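Before we start, here is the structure in question, set down as structure tokens.
Incomplete set of chains, arranged as in the complex.
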């Protein structure tokens, strides 16, 4: 039984607590903390034997905690992840790894100094069965070398405070990670195009947005991000290779014929679409801890690279130009043979 | 943490042990037994703290066991289920509940005498997300009263010892339970039709077979059962209502275009098709135990009714006639309001 400490018990933190407590095998939540101690205490009430730590640092240091989940506010991530590394404990950090490229870089330095991967970053699409099936076909080589990818990321709606920066940093960041993972390659440049604005979008919000990502190896990825799609949470992806294409299918379920139409469900929320991916992500993470091996999921390098690409995306959003992505050298720790 | 004892550690028993130990939340396997004690000991080795009981009865009686899973040979089910009821412990019994209608009836009597449902029978399709989606549409009433159901149950292959009786008792029994559950109604008669035999079927095996089930309320259900389909494990179902139809969709996954075709995967094994349904089935069962409420899954009545319908199916297979289904009166314990 792995004793997990959770830093930050907002919506996403509570969802992971539910997952660790009631869905997955081999873990329990042993301690929680939150900037809002009241909320932490309230959450702990429902968790048999769980303590409330005064701070993230205290939680990380506690001998009752074997592994740490960081789901607090983005700007606090760096400190907690560094503390987790220092304590030699496995850390699962929700994206972003840290809020600036420099901060991510410092985490990399700290982890590299330990000589062992300890941190996993929460890019959950890598655990989605459909994305995995697509990647397996691409990697299998049966349809040849990849040339292009078309992607769409459609959210039914976003809260009024959602900004144009967040379209890149909070939404497109998932597609950026998917592109890097799908082709096992870095993104070399980013361009941004702004179509006619959706009238349901707040004044000044660049919604929808089209990103063009050029991979180092030449694959071109276009990503439509639309945050006021209203009709559903619709994630599309198609990889075009030299001898064929492969794409995510429409979600399964019941097909109804009525009123002159056949129809099926489009998910209405990212929770519905990716619930299983979150479960798999955490179970695989717990399994590596139980087996005392390095995590196999997204690394600090992946968190760093995603942040640098997002920065280029923000620059392209402002300049209207193709903006290059410049990465530091990749440490050996993160090289895959 | 619920301590589960497992009686019978063959293929299906071991799969449930894996599920309870490594996939689901809130349970551990505390004890196992098997007619082959060597095998029981070997399986127990991989289960921290698990004991090996000499007999099912010993396992059921053990204070270290909170709940019992029966996955032994069918003809032994009756004795273990009755012992579990007598011991006042929750029992999950793989289908069949017992191998004769009379045996099922005796279990009903024993359970009714306790005044409380303790037994759940393993008809896992009720936990499949697609079947649930179809049933939800039917029950929701948006497409009107149901009139017909078309079903197909295609297995890529069966072992050489598979008999024509087993087509009814081991394969079609799932479709029989689905029909009862889908329409919340009993089956009134069964007819069996034998198309041209599949050349891959063993000599004398009635493969494929078509069952016609007439529900008490008039819904007609046709079920194609084909056990040497070779191309995959293909489960189809469509309910036709007065104002529309609803059907299971093809399985999701990657859609590939290559060589002049678009294509997607058909599952190749029932494990692939129903793995998630088994997980859900067990997690929901464990959750009722943790909450100390009666099980919500298939009851002894469902196990009894399925067995009586199978008997009628076997009779129809021999007679070529429409055979009636005659059930005992349904005890109040199994009435849904």
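As written, the chains take the letters A and B, and residue 1 is the first residue of each chain.
To be clear about the criterion, a residue touches a chain if its C-beta (ideal position, glycine included) is under 8 Å from a C-beta of that chain, and two chains touch if they have at least 3 such contacts.
All figures in this text were calculated on a predicted structure; none of them were measured in a lab.
*Asks:* Out of the whole homomeric complex, 2 chains are present here; how many copies are there altogether?
*Replies:* The complete complex, not just the displayed part, contains 4 copies.
Assume only the chains that are shown with their structure count from here on.
*Asks:* Chain A to chain B: how many Å between their CA centres?
*Replies:* Centre-to-centre distance between chain A and chain B: 38 Å.
*Asks:* Write out the stretch or stretches of chain A touching chain B in their complex.
*Replies:* Where chain A meets chain B, its residues are 21-26, 129-130, 133-134, 136-137, 142-143, 243-259, 264-265, 283, 287.
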